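Let me begin by presenting the structure, written as structure tokens, before commenting on it.
A single protein chain has been omitted; all remaining protein chains appear in their positions.
Let's turn to subunit A:
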Amino acid sequence: MKLDTKSLVLMAVAIVINVVVGQIAVWIKLPLYVDAVGTILVGILAGPFAGALTGVLTNLIWGLISDPVAAAFFPVSLVIGALAGILARMGWFKSVGMTIAASAVIGVISTIVAVPIIVYMFGGVTGAGTDFATAYLLAVGQELVQSVAIANLVQNLADKILTCLIAWLIVKRLPMRFTSGFAFYGYSKA
């Protein structure tokens, strides 16, 4: 699939947004990731392929620059970008209510992809804010996989709702002169 110049420029900007915002969230130990705003933005404007590619490149570049833990989660970002594009194609980003429903779908599916990576590659921790919730659930008697799954599902739902709403608001505030260059965006217009 060939990407036009506008999509490539958007992807580059989206990767920078993802890495900068995501790294700030890691540094201040925020219990949210907020590292997929750019990925979802690209998914809505340019489609599932561009969204998935943005997600994969974000995590690989981020991993190479500073945080190899992020690189291991590239399948999660791939799924987030692809889902954002697919749901946008189905018209799920037309209103606030539908955007929240789309973010819940993205949150649940991305958790299903993330949990095996967290448990089997990193022993259940990632050095992020979720580790506190995982440790708490372990302390009250849950198993490791269950603790990681519950902590990440709750966090991912909150994170993806916030992330999708931010991306949706950005898209809605973009000038029509800019968005008219993205034919795919037609599926998300109310």
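Here is the rule we use: a residue touches a chain if its C-beta (ideal position, glycine included) is under 8 Å from a C-beta of that chain, and two chains touch if they have at least 3 such contacts; residues count from 1.
Convention: contacts and distances are computed from a predicted model.
Comparing "Cobalt transport protein", "NADH-quinone oxidoreductase subunit K", "Dihydroxyacetone kinase subunit L" or "ABC transporter ATP-binding protein" against the UniProt entry of the hidden chain yields the protein name "Cobalt transport protein". The missing chain, though absent from the display, is touched by one residue of A:Leu30, A:Leu144 or A:Leu174; that residue is A:Leu144. Within the whole complex, the absent chain has one touching residue among A:Gly22, A:Gly85, A:Gly107 or A:Gly124, and that is A:Gly124. Across A:Ile24, A:Met90, A:Val108 or A:Ala135, the residue that sits in touch with the chain not pictured is A:Ala135. On the side of subunit A, the interface with the absent chain consists of residues 3, 5, 8, 11-12, 15, 29, 57, 61, 63-69, 71, 121-127, 131, 134-135, 138-139, 144, using the contact rule stated above.
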